[in-house]
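Every protein chain except one is present and positioned as in the full complex.
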Amino acid sequence: MVPGFLTRAVELLLGRDGRGRPLHLKAAGGATAVLVVVMLLGSWAVIAAEHGARGANLTSYPKALWWSIETATTVGYGDFYPVTLWGRVVGAVVMVVGITTYGMVTAAIAAWFVGREQKRHQLAHRAHELCDETAHALHERFDRLERMVASRGEEDRN
Amino acid sequence: MVPGFLTRAVELLLGRDGRGRPLHLKAAGGATAVLVVVMLLGSWAVIAAEHGARGANLTSYPKALWWSIETATTVGYGDFYPVTLWGRVVGAVVMVVGITTYGMVTAAIAAWFVGREQKRHQLAHRAHELCDETAHALHERFDRLERMVASRGEEDRN
Amino acid sequence: MVPGFLTRAVELLLGRDGRGRPLHLKAAGGATAVLVVVMLLGSWAVIAAEHGARGANLTSYPKALWWSIETATTVGYGDFYPVTLWGRVVGAVVMVVGITTYGMVTAAIAAWFVGREQKRHQLAHRAHELCDETAHALHERFDRLERMVASRGEEDRN
Partner (left out) sequence: MVPGFLTRAVELLLGRDGRGRPLHLKAAGGATAVLVVVMLLGSWAVIAAEHGARGANLTSYPKALWWSIETATTVGYGDFYPVTLWGRVVGAVVMVVGITTYGMVTAAIAAWFVGREQKRHQLAHRAHELCDETAHALHERFDRLERMVASRGEEDRN
């Protein structure tokens, strides 16, 4: 159920009118912006959650920011990690937003490549040209036939 | 062999009739649902497998759930990991289901972007319009030719 | 340079005749098979490379197999890792083959989704139907015009 809803939500937020920049650029850009905000807020939230916990290693904002970068990119060295329930909830959000953003960027690049490839083989353009050619030839046949019928009419009259 | 079989299995499960929601939304949604179930069951299974093993660190359900999240997203901090054969089998299943789900979601977003891009350039629509135009022009030529032949007939009769 | 060469190599290996199963299924299946072989051989090679090294932790085949799984899926808990030059070369190969396979599977799913979506909107089918309709209407106009010309001939003869 969720994907259908998300699709509509994203289209509503980013405009579904088909004008302006294509959807995939807007979606990838929007997801990247959301990821940056989630990483900045998540770094702050994880410190608040971990504060005073036994064995906590996320103790300062610069460390937490580095942690959020290695979490969002799924590198996860293990030099920093949350140890409390809420710290792990924040971590899970950063992970999921990170890989979703990355998936959106990959998908946007794929859509861009596929679009370029189709333009290159000029699918639409070729069909256009072909139909024009056929139509032109048929119109010429009509011109010739009409001249034939008309000249026969003149022959009769003489 | 497997991919072809999987393709058919997924189409059978999710309906191949082409009605309703597009396949990629259903597949991405279904994979996400399967992943959640695998993570919930895997967390329980890994504790059962690791129970009593030397050096085991996956000792409670909340820890195991956190482990399954960082495993499915491929972050893998290394704060928790299975040490027994069966624990590692469970881990491998969670990893493979995780990255496959993520691949499906990325592919679904790509299919959505590509579809939107094609609608935007209105490939099908343009071809439709073009053919209609050509057909209309040719029918008009027929009307004119028929009038010519008919009028010649009347001329003859007079 | 490499991608073009690889493209051709894969097409040559898997057949570029367009018959049988589509390329993306063959490529994803082939890459998965290659990955399994690389993981099985890599597990053996990394033990040979690490044998007797100071601080080596990859000391048995089952451990090495588990390591190759978490390496190929890019989870990398850090419970096992190579410490020698050749062990790391093997690790790099497993990583690169792993993510390339995963990329191929994701791309194959995307191609499958895109193809289904296009079949669903029946781009080709619709164009087919439309052309058939137009052609049929034009043939009917010819029938009618021929009957007109023929009947005029009979009128003249009488």
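When the chains are written out, they are named A, B and C in that same order, and each has its own residue count from 1.
Simple rule for what comes next: a residue touches a chain if its C-beta (ideal position, glycine included) is under 8 Å from a C-beta of that chain, and two chains touch if they have at least 3 such contacts.
Owing to the predicted nature of the structure, the values given are computational and were not obtained by experimental measurement.
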Positions on chain C where the hidden chain makes contact: 1-4, 7, 18, 22-24, 27, 71, 74-78, 81, 83, 85, 88, 91-92, 95-96, 98-100, 103-104, 106-108, 110-111, 114-115, 118, 123-124, 127-128, 131, 134-135, 138-139, 142, 145-146, 149-150, 152-153, 156-157
What residues on chain B make contact with the chain left out of this view? 74, 76-78, 106-107, 110, 114, 127
Chain A, residues in touch with the chain not shown (by the definition above): 21, 25, 28-29, 32, 62, 66, 69-70, 73-79, 102, 105-110, 112-114, 116-121, 123, 126-127, 130-131, 134, 137-138, 141, 144-145, 148-149, 152, 155-156
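What we mean here is this: only the chains that are shown with their structure count from here on.
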Centre-most chain [mean C-alpha coordinates]: B
Could you label the chain A-chain B interface same or different, taking same to mean over half of its residue numbers are used by both chains? different
Just give me the whole-number Å value for how far the CA centre of chain A lies from that of chain B. 14
For chain A paired with chain C, centre-to-centre distance based on mean C-alpha positions, whole Å: 20
Expected list for chain C, residues touching two or more other chains, is 74, 76-78, 106-107, 110, 114, 127
